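Structure below; questions to follow.
For this depiction, one protein chain was excluded, whereas all remaining protein chains were kept in their positions.
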Amino acid sequence: MAQVSEPKLRDFHQAKWDEPLIFELHQPGERGVVVPKTEPEIEAEIGDGFTALPENMLRKKEPQLPEVSQARVLRHYLRLSQETLGSDFNVEIGQGTCTMKYIPKVNEFLVRNPKLTELHPYQDESTVQGMLAAIYHLDLAMREISGMDYFSFQPSGGTQALFAMASIVRAKHGATGEGEKRDEIITTMFSHPSQAATAVVKGYKIITLKPDEDGYPRLEDLKKVVSDRTAGFVVANPEDTGIYNPRIKEFTDIVHKAGGICYYDQANANGLLGITRAKEAGFDMCFFNLHKTFAAPHMCGGPATGALGVKDELKQFLPGPIVECDGEKYRLNHQLASSIGKVRSFHGVPQTVLRAYAWIRSLGAEGLKEVAKIAVLNNNYLYHKVKEIRGASAPYVNGGRLEQVRYSWEQMTEETGVTTEDVQRRMTDFGHHYWTSHHPYVVPQPFTLEPTESYSKEDLDEYIAALTQISKEAYEEPEKVQNAPYRSVIHKIEEEDFLDNPDKWAVTWRAFLKKHNWKEGKVKSE
Amino acid sequence: MAQVSEPKLRDFHQAKWDEPLIFELHQPGERGVVVPKTEPEIEAEIGDGFTALPENMLRKKEPQLPEVSQARVLRHYLRLSQETLGSDFNVEIGQGTCTMKYIPKVNEFLVRNPKLTELHPYQDESTVQGMLAAIYHLDLAMREISGMDYFSFQPSGGTQALFAMASIVRAKHGATGEGEKRDEIITTMFSHPSQAATAVVKGYKIITLKPDEDGYPRLEDLKKVVSDRTAGFVVANPEDTGIYNPRIKEFTDIVHKAGGICYYDQANANGLLGITRAKEAGFDMCFFNLHKTFAAPHMCGGPATGALGVKDELKQFLPGPIVECDGEKYRLNHQLASSIGKVRSFHGVPQTVLRAYAWIRSLGAEGLKEVAKIAVLNNNYLYHKVKEIRGASAPYVNGGRLEQVRYSWEQMTEETGVTTEDVQRRMTDFGHHYWTSHHPYVVPQPFTLEPTESYSKEDLDEYIAALTQISKEAYEEPEKVQNAPYRSVIHKIEEEDFLDNPDKWAVTWRAFLKKHNWKEGKVKSE
Amino acid sequence: MAIEKQIAHPYIPNTVPEVQEEMLREIGAESIEELFEGIPESLRFRGKMDLPQPLTEYRLRQHVETLLNKNKSCNETVSFLGAGCWQHFVPAVCDEINQRSEFLTAYAGEPYEDFGRYQALFEYQSLVAELVDMDVVNVPTFDWAQAAATSLRMACRMTERNEVLLPKTIDPDKYSMIKNYCSPEINCTLVNYDGISGQIDMDDLEEKISTKTAAVYFENPSFLGFIEEKGSAISELAHQFGAISVVGVDPSSLGVLEPPSHYGADIVCGELQPLGMHMNYGGGQAGFIATRDEEKFIKEYPSRLFGIVPTVKGEYGFGDVAYERTSFHDRVNGKESVGTQTALWGITAGVYLSLLGPHGMRELGQTIMQKSQYAMKRLSMIEGVTASRFNSTNFKEFVVDFNGTGKKVEDIHQALREKDIFGGKDLSSTFPELGQCGLYCITEIHTKDDIDRLVKEIESCTKKKSQGKDDKHGAS
Partner (left out) sequence: MAIEKQIAHPYIPNTVPEVQEEMLREIGAESIEELFEGIPESLRFRGKMDLPQPLTEYRLRQHVETLLNKNKSCNETVSFLGAGCWQHFVPAVCDEINQRSEFLTAYAGEPYEDFGRYQALFEYQSLVAELVDMDVVNVPTFDWAQAAATSLRMACRMTERNEVLLPKTIDPDKYSMIKNYCSPEINCTLVNYDGISGQIDMDDLEEKISTKTAAVYFENPSFLGFIEEKGSAISELAHQFGAISVVGVDPSSLGVLEPPSHYGADIVCGELQPLGMHMNYGGGQAGFIATRDEEKFIKEYPSRLFGIVPTVKGEYGFGDVAYERTSFHDRVNGKESVGTQTALWGITAGVYLSLLGPHGMRELGQTIMQKSQYAMKRLSMIEGVTASRFNSTNFKEFVVDFNGTGKKVEDIHQALREKDIFGGKDLSSTFPELGQCGLYCITEIHTKDDIDRLVKEIESCTKKKSQGKDDKHGAS
């Protein structure tokens, strides 16, 4: 049987439909659906339904929505879907920190079951025992994975989990009368922006530990900043660099000693499943992104779940309700003594909870560990290969990476002028997604790759081949990279001024129509 | 609100993934799924299951199927799906005779219900009352639409319905002792190939009526060929030309007088719903393609349903079972006195039956008539516009077209050398599908358009604009058209010898590997 | 006339009156009615079709779901029905692919804009080819019965003969389809089977075969579930008489059973439904035909055969091999007929085989053999019950003989149904010579519990009722 041996440089072109905006498809009189109607008997009895309405509340001018037939609406959005590169379609290793793994199709069929989709969150407990059971058993599994004692699945995303944890920190210190005093939260440089940002929302000052030359946060720095003003310490480990801080237990000990609470950003725990746990590292709380490590899809950016786990003593602060079981019946416990209150309506995003539950059930304990091992193997293979590409490097310690790495094109940019954004656009031409970095922008010309367990060696080789090709192009014909893409839905975006100039930006079609008369590529001069 | 006024020439490119064949993705050891396993208890009791098997029946060499992980299989086929232009994605008016109409999404969700997908055809009648009800009520609706008395939904496609009708013709004459004598079936030139072909399978000689200069079959011709050898007369009306034969009742009368049976190919009845019926035109049988007129999807070519209707006196010949109702319970009647026997296993394709039922329920009597009216309006608009394109014409009578037209590029080909096949490939570059014709090839350089009720004027204008553009190109730079496509998944296919030369053709990958060593576009010389 | 007031139907954009007027103006017609002038008044239907009022989408969905809820499906029960349609594990990826809008709504496109469909069907052909170990496979036919019928007609054309032999253990429904498809030109004759083993009666076969015989057809496993062991001998005999050996096969067995090409089959056909299709009340069926890569075979296929062909840039392209054979090309002299068949199921079977690979297919076959042997063993422990009725080795299905219980299959099945078990197919009317027998099916989806429950319930209903009977009639 044949087998591709040469890494493939794909002769790719993305679907390009040249599709107008939905508003441009407006045809007065057309319609996409008819909603269920009022029975004539009701109409006879009640009239048009508007008589009771105060005149000032009746809408006078109908919303200027487009009128489009069903087939045309469908065609429009289907075309847009083809113009979107879902992770099902590509070797999605370019979105580091996001654990873009295989989304099992069977789980998607499970969550389309009307026995889930048609449940109302206020149904009586007796009518949702199946769903409560799934939530409860996911809680049990999460406890095993983390060593924590209780989980809430209410936060709908990692950011909201971080916010909930910052809220718990505040509530906890508030409960002991230290709320005012403890006004600082310590984090590290290579942590996700939401760690600091959510703590700021909760009124905290942020102290950031800088990495040493090997990329590790310094214990000495921590010692310097920790004090009785320390409310908490939040960190990811490994951080965006993929570097695991082996002294983490010393960090949490120091913070604890100062009276602070340690919370662990495990949004991405892909390299750690069954390997090491939040508990042993001394954390009081942690969260997992079910849409990352636990194979729930990213859905263009949510809805999602940040599964929030706490040690026993923090249970009372959890956002409620949580699911409990008396061995037979499942119930919702709304009576958490010092709950921070809800962070997301109802029970979070139960579809995603069910997906994570199904994923764990399809792997078991050994399977989860296998995930971590292959994720780390894949990453180290990629790491090894990327460093060999001309102009690319992986700043900080040599080796010692777990599931991801933040790389740099610093050298290539210096030598050719081609930036990481140029590479990003050019990667599109080979059918690949590629991401640079979010704040803080410490690594110059960064790109962050995380191959997860889902990709084969052949997949990785294909991605590497594309990076290698682009590096070659950068050194030989840099404009080719700089003017990319050529095989995407659109060409290079030009006037960034459209995004930052209040006179030009247009967040909606109506704003656009007011500001521009842009046809055939001509922009109305202001 | 803005509205596109200029017909759009789409700046299109189809998704091009440069995807290897599935065999080329083989990676020994990978796998896509694990099937349910034998319990250890059974294995302990039974062993490996092979001991009972005669040695000569145990497979020695495993099938050379590829070994591929689940995500990679999914990615492969998803990419192939994007490389396929489904009718959901385009203005699918280029596939004349096939009634490519909007496939309501709600119907697709209905047929995915496990209460249908997980039914076994031999379940007891008491456990399938819902499905039998749907079949029965579709039968009732079909009777209204056609004037026939009973329907069978067993034929899975128009071709199988035509075969079933030819079988009934033979059975009926057989029953009256005329089976041997009546060995001719009469049809017309512009009928679908399956009309003649299936009659040939049933052992009939075919007599074909030629069109007159206006495209109508001649009554005088029929009179000449009809005789006591006439077993039947099969015809579509309108035919592929979209021309309706107004004297059809005279035709069926003549055939009846000669003792023949008249059966009506209503595969495509889109222009006739609620307008005129098989019964009034004197037919003894007819069939509808549920995958055309009744909005079941075409699924790359089936499974489908040719709903076969007969007059009372032919009921006994139907393939069984048919569904009956005693006013309360539905049952399967297997006892058709002179049934031709089954033509398709079990009950045909029930999913498609349910789709057609749902479609009719969403439209009602008025709605069905509206379908016919708009289908005919759209076609006449298109007809009017296409005739204006340089080099295009619509042979036969001027006007008088119902739901479709077979056009000709004869003039353009003569003047520029650009053929209808060239146009076909070039249409791909604008995101359109375009079909020429099947046998018989009477109209020179043919193309057959059928706009149905599903497309808006704007859609039609877009299609016309593309045809107009290509005509312009043909006159100005013919090679551009002749060497198309440029924006498709692949380029022009070159060596047709690969398809007709037994030394080169390869219907499977294994045959290909044996005959060719084709890499980088090089073909092994034989 | 719009359906509700002036409002366009969601499925019919040009219901909008203004647009209609504009279009009529272009055409130069006064009204839509005018466009129908070609249809004489005498043929115009002026009544109103008696159809229920239209439903909005939500109500339609409610209505149809209410209907379907009256069904009881096989995954709400335990079902042992097979007999040509089998409950197997359908990987979710199969459903995902065949529900994709692109594949769902494509039809007769060209290898350019429908490239993916061509590649997927070419791959399907190639994958089934590996399974049967032959070099040519067609784009699917309607179902196994059609594939068998066409295989036989191919054989008749190749041999220019018009008699075919089939085993008497064939599915009677399939046989009725084949007979109709062959008549009037081809004679079908059934060959007896051995009463003990079920195997084809070789003596009877030798007696019936002749130089007029175009083809000998048999199946593996047979309709009654046992494995036909003398494949080589049958094929040899056929070849001796210049006939063609046609073998029908359940592809779910081919991970563990020898493919028919290894025991002399010239044409192999079978049913694709086990390879990733839901049962769909019988709507999941699709047939295949496979042969060697010889011109004489290829020329006789009525089906489309997609082959590889290069493009000007050296890409893989695809096209119709030997298209002139088809009725699309020549409606009178083409080979039989072709039309809409079951392409989506072909694509799906390809996805299925890609997912399972060789190991999956082997495990599938082995699991089925183990579980069905377990079931037979346990069922045979019930007093008066024998499984299988025949002493050959079985695959997936087997005949359960209830004659010893004094009960009718019908009554036993009725009792099982009350326990949410669907017993196998009742054979008492189609194979009267077997008396009270049922054809039971065990696949990889059945658990030990399922089987044990079946055994327990059969035990209890055959016992209980015989007591009831005894009571009525006094001691026997």
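For reference, chains read A, B and C in written order, and residue numbers begin at 1 within each chain.
Throughout what follows, a residue touches a chain if its C-beta (ideal position, glycine included) is under 8 Å from a C-beta of that chain, and two chains touch if they have at least 3 such contacts.
This one's a predicted model, so the numbers in the text were calculated from it and none came from an experiment.
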| item | value |
| --- | --- |
| Displayed chains contacting the withheld chain | A, B, C |
| Omitted-chain contact residue, chosen from B:36, B:174, B:399 or B:478 | B:36 |
| Residue of A:93, A:141, A:258 or A:470 touching the missing chain in the full complex | A:141 |
| Interface with the undisplayed chain - residues on subunit C | 7, 10, 57-58, 61-62, 65, 75, 89, 91-92, 96, 100-101, 355, 359, 444-445 |
| For subunit B, residues in touch with the removed chain | 27-37, 69-72, 78, 104-106, 108-109 |
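Keep in mind that, in the parts below, only the chains that are shown with their structure count from here on.
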| item | value |
| --- | --- |
| Pair joined by the larger number of C-beta contacts - A-C, B-C | B-C |
| Length of the line joining the C-alpha centres of subunit A and subunit C, rounded to whole Å | 45 |
| Distance from the mean Cα position of subunit C to that of subunit B, given in whole angstrom | 20 |
| Contacts with two or more other chains, residues of subunit A listed in rising order | 27, 30, 69-72, 78, 104-105 |
| Subunit C, residues touching no fewer than two other chains | 11-13, 15, 19, 57, 91, 93, 95-96, 101 |
